[in-house]
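Input: a single structure, listed below in C-alpha cells.
Every protein chain but one is kept in place in this view of the complex.
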Amino acid sequence: MAAPLTDTPHGALGLSDDELLAMYRTLLVARTLDEAALRQNRMGRAPFVVPAAGHEGCQVGTAWAMRRGIDIWVPYYRDVGVVLVAGLTPYEIFLGIFAKADDPCSGGRQMPSHWGSRRLGIISGSSPIATQIPHAAGIAYAARYRGEDTVVGCWFGDGATSEGDWHEGLNFAAIHHLPVVFVCENNRYAISVPQHKQMAVRDVADRAAGYGMPGVVVDGADVLACYAAMREAHERARRGEGPTLIECKTDRFLPHTSDDDDRTYRSPEEVERARGHDPVAVFGAYLREHAVLGPEAEDRLRAEVRAEIERAIAAAWEAPEADPATLGLHVFHEPGRGR
Amino acid sequence: MAAPLTDTPHGALGLSDDELLAMYRTLLVARTLDEAALRQNRMGRAPFVVPAAGHEGCQVGTAWAMRRGIDIWVPYYRDVGVVLVAGLTPYEIFLGIFAKADDPCSGGRQMPSHWGSRRLGIISGSSPIATQIPHAAGIAYAARYRGEDTVVGCWFGDGATSEGDWHEGLNFAAIHHLPVVFVCENNRYAISVPQHKQMAVRDVADRAAGYGMPGVVVDGADVLACYAAMREAHERARRGEGPTLIECKTDRFLPHTSDDDDRTYRSPEEVERARGHDPVAVFGAYLREHAVLGPEAEDRLRAEVRAEIERAIAAAWEAPEADPATLGLHVFHEPGRGR
Amino acid sequence: MTEKNLLTAIRDALHDEMVADERIVVLGEDVGARGGVFRLSEGWMEEFGERRVIDMPLAESAIVGVAIGMALHGLLPVAEIQFADFIHPAHDQIVSEAARIRYRSNGDFGCPLVIRAPCGGGVHGALYHSQSIEATYAHVPGIKVVMPATPADAAGLLRSALRDPDPVLFLEHKRAYRAVRGEVPDTAFTTPIGVAEVKRPGTDLTVVTYGYELHRCLEAAERLAADEGIHAEVVDVRTLAPLDVRTILDSVTRTSRALIVHEDHRSYGAGAEIAAVIAQEAFWDLDAPLVRIGGPDVPAMPFAAPLEHAFLEPEPDHIYRAMLALATA
Partner (left out) sequence: MTEKNLLTAIRDALHDEMVADERIVVLGEDVGARGGVFRLSEGWMEEFGERRVIDMPLAESAIVGVAIGMALHGLLPVAEIQFADFIHPAHDQIVSEAARIRYRSNGDFGCPLVIRAPCGGGVHGALYHSQSIEATYAHVPGIKVVMPATPADAAGLLRSALRDPDPVLFLEHKRAYRAVRGEVPDTAFTTPIGVAEVKRPGTDLTVVTYGYELHRCLEAAERLAADEGIHAEVVDVRTLAPLDVRTILDSVTRTSRALIVHEDHRSYGAGAEIAAVIAQEAFWDLDAPLVRIGGPDVPAMPFAAPLEHAFLEPEPDHIYRAMLALATA
C-alpha cells in the first residue's frame, strides 16, 4: 500500500509506516493535550498553562531521533512534544498541571511544564531562560567521560539565544566536541519581543559558525525535515564530531502562556497565516498522500487520543493534593529519596 | 624627504609625518613606561603591575582613530597605549601604580591599570572581565539618543569573548546599529588558557557575522593596519551603520601581570618568536624606511621619552599617600564631587 | 488625592516623570508593544517612542549593563527586571559595576540608575516567580534598596529614586500591585529614601516590617487592639538600605518589645540585620526576647496552593498570635 521505501522522504529516512503513525499519534496527543489544558485553565482548574500549539512538529520531529533509556533530554517549558517522546504520559503531565502530590516532575512545586524525571533522563528544568544550556554541555562531558554512548538533546526558544548562558554553553560544547544537539525552536518572539529586537540576523543558525559548529535551518512544521536534521546531528555527535545547532523555524499559534494576551503585540492575521502552516495538518496531509493513514483510521486515532486525554485529566484531577507538611522537605538530601 | 603622500601606506591613510612621529612617540612612551613600571615592581615600590609590551601596536593604532573630547574610551586593564592616546599622562599613570591619593582614576582605591577619567571620557573600569561591553553599548545608545556625534571604542582581550556579557553587549549594539567599535586584542591567552581551550574557531572575528556586524582581522603589530581598520569602523559607526568587531592578532611579551609566571604554560621559544614581531620595532623600521625618522632623531626621541618617564616616576613617588580618613567616602554621592 | 492601587501609583509617577524629563528611558523585556507583563507601561511605546521605551533582548545582564552605560552618559535609565527572580543573571553588573562605579572612581563617576523588579509571592508564582531579593542587595554597599508597601510611598519613593544620583533597586510586591489600594496625592511629591515610617502608632510592642507583610501586620494589629486592647506600633521600614535605624530604635525604646516580620525566608534575611541592630542598640530597653517571623528556609514558594499557603501562613493567624505572645511575654 505505501510507496516503495526509498522513494519517499520517510523511506529515505528509514522510517516505517508504523513509526510514522506513532509520530503522528504523538503530534495529536500533544495538540489535544494542549487544547484540553487550556480548557482546564478557562474552567478555573489550572491556574497556569503553557501552550505548545504550532511547535509540535519540531518538537516531535527532533525528539524522535533520540533514544529512550540512553540519551538525555534537556527540554524547556514549551516542549510537551519532546517530553511525550521521552516517555512522560498525559496523566503525568496533568498531575503537574493540577499541581498534585504525585506530579513526577516536582510534586506540584513547580509551575506546570517544568519537566524533569530522573527515570526517563529528562533533566529538571527551571523558569530562568537558558540556564539549561551549560547543563546540557556538562552532562555531555560527563557522559563521554564515563564512556557512554549518550547524546544530549537540548531545546530552547529564540529568546534564549540572547542570554549569556547560551553563548557560554554552546562555546564550551564546541571546544570539547561534545555530543550535544542544540535545538532552537524559533517562533520569532520572546513573549512579545519580535526577532528583530532580539538579534540583527535572520537566522539563529548563523551563530553556529562563530563557535565552530554546523548550523542548520529547517522548517519546524515539517516533522520529517526536523527528524532528518536531528538524526544527522545525532549521528555526528555519536561519531565524536561535536555539537550541532539546529534552528527550527516555527510558530506559536497561541499566547505565550495562559497569562498572556498576544493581541497586544501581533495581529490576528499574522497568527492566521501561521496557522496555515500547521505541523499537524502538514504531517496529516503527508500521511494521507503517502497512503499511510486513511480518513477512517484518522478519525479512530483522533477519538482514541481524545479519550486518552480525557481519562488522564479525570484521573489526575482526582489525585491527592500536595501535603503542606512536605514544604520543608528536599532542600537537602533526604535519606531514601533521590541521590 | 618623505615619499609622496598617497604612495605610502600612511600617505594613503592621510597621516602626516608629524602624526606618524606622534604615534611612534606614544608607542615608545607605552613601552618605556611598561619597562619602568616592572622595575618599580622589582624594587618593591609597586606591588602590582600589568605589562602591555607587545600590545602597543594595536592599542595605539586603534586608539589613534578616535577623537579626544568627542569619543568615549572603554579600555581594559592592559590598555596603557589606549589611555595614553586618550590623554592620561605617565605621571598620572604612576600615581595609580603607586596608589597615591591624587591618582585620577581611583585615588589609589583600585589596582593599577584600572583606568577611568570623566574629564577625558575614559570610562572607569573594574577587574571583572567583559562587564564593560554592555556599558559601551549603553553609552553609544545614550550618545545617539542625545544627538551626539560620538563613537565609543571598546577594548578587551580574547578571554573576554567567552563571557556572557560579551555576547549580550555585542548583540545589543548590533540590534540598534550603535556607534561602537569593539576591539579584541587577541594574544591567544587568557592568563594561561590557550585559545584552543577558549574557543573552537581560529578567528574571534568569525563571531561578528552571528550578530550581524562586520568582523575584521588585522595584524596587531602593524600600527597602520590597526589604525586603518579602526578608522573605517569609526566612519561606519558615525555614518549610523552600526558596530564593527576588529580582531587584532597580537602577543603578550611578558607574564600576565607581575604576579604571574608564564614559563609554566608557554615556552621561552614561543615568547622569543613573538618578540621577533615587535610592534615598536616594526613601526620604527617603517619610519626609517620611509625616512620619517633618522637614527639621531630616534635617539633623541628615546632619551626624551626616558627622561619624561623618570620625571613622572620621581614626581609620583613623592605624591601624598591616600588618607585613611577617606575610606568611607564616595559609597554614595558626596556633595561637591562627581555627578 | 486619588485612590489608586500600587501598580497604578507607580505607573502614574513614572509616566509623569518621563513626560517631565527626557533623560528618563525605560528598558526591559516586553516593556514596549506588550506594555510590560503587568501592563505598567501600556501605551508608552506609542507615547514616548521606541527610543525611550526599549524592548530588550532576553538578557538581564545586558538590561542592567546597558542601563549602566546610559547612566554614565547622561541618561536616567529605569531598567525593568520582569520578575525579581530573574535578576540573578544581572548580579555581577549590579554588584561589581552599578554599586561600585562611584566608589572605585573616587567619586568621579556616578551611576543614576533605577532597577525596578516585581518580587514576592502569594500569586501562584512558584519557585521562580515569588522570590524576595531584598536581603541580598541590602548587603551590597553602593546601591540603595527600597520597598514601598503603599501606593503613596511607591509614588513618592519612585520619584526620589529617579532623582537619586546613585543606583536604586526598587522592589514592588507583585501581590500588592492590585490588592493594595490607597490615597495618593496628585502632586509630584517625593518620599525620602532611607526613612522608615510608623504606619500605626502603639505602645505595647513594636512590629518592624515592610512590603506586603506590612498589610498583614496592620490587619493583625487592628484586631489585636479590638480583641485584646493591645496596641502594636507598626514600623514600615520602606528602605532596606540604608536602613533607618533611628526610627526603629525610637519605637522599640518606647515599647520594649520587638517583632520583626518579613516574607522572605528567615535565615540571613533582612530581619537579621534589624534584630541585630535592636539587640545592640536597644538591648537595655527590651523586656522580652526579639521575635523574628520569616518564611521557612526553602528556596521559594512552591506552586501548589497548599504548599504556597503553608509558606505564607505556617499556622493559622501566625502574625496575630506572635504579637499576642510577645505582648504578654
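Order of writing sets the labels: A, B and C. Residues in every chain begin at 1.
In this text, a contact is a pair of C-beta atoms (placed from the backbone, for glycine too) under 8 Å apart; a residue touches a chain by one contact, two chains touch by 3 or more.
Note that the structure is a prediction, hence the values are computed from the model and not measured.
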| item | value |
| --- | --- |
| Which displayed chains the unshown chain touches | A, B, C |
| Listed residues C:His15, C:Arg39, C:His124 or C:His139, member touching the removed chain | C:His139 |
| Selected from A:Gln40, A:Gln59 or A:Ser106 as touching the chain missing from the view | A:Ser106 |
| Residue among A:Pro90, A:Gly116, A:Pro214 or A:Pro324 that touches the chain left out of view | A:Gly116 |
| Candidates A:His135, A:His177, A:Lys197 or A:His290 - the one touching the absent chain | A:His135 |
| Omitted-chain contact residue, chosen from C:Ala179, C:Ala272 or C:Ala305 | C:Ala272 |
| Contact footprint on chain C, counting only the chain that is left out | 61, 85, 88-89, 91-92, 95-96, 99-100, 103-104, 127-128, 135-136, 138-142, 241, 243, 265, 267-273, 275-276, 278-281, 283-284, 286, 288-292, 297-299 |
| Residues in chain A touching the chain absent from view | 72, 103-107, 109-110, 114, 116-118, 123-124, 126-128, 131, 133-143, 145-146, 164-165, 168-169, 171-172, 175, 329-334, 337-339 |
| Touching residues (missing chain, whole complex) on chain B | 47-48, 99-101, 106-112, 114, 126-130, 159-160, 162-165, 190-194, 197-199, 259-260, 264-265, 321-324, 326-328, 331 |
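Keep in mind that, in the parts below, only the chains that are shown with their structure count from here on.
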| item | value |
| --- | --- |
| Separation of chain A from chain C, taking each centre as the mean of its C-alpha atoms, in whole Å | 37 |
| Multi-chain contact residues (two or more partners), chain C | 56-57, 59, 61-62, 89 |
| Multi-chain contact sites of chain A, meaning residues that touch two or more partners | 162-165, 197-199 |
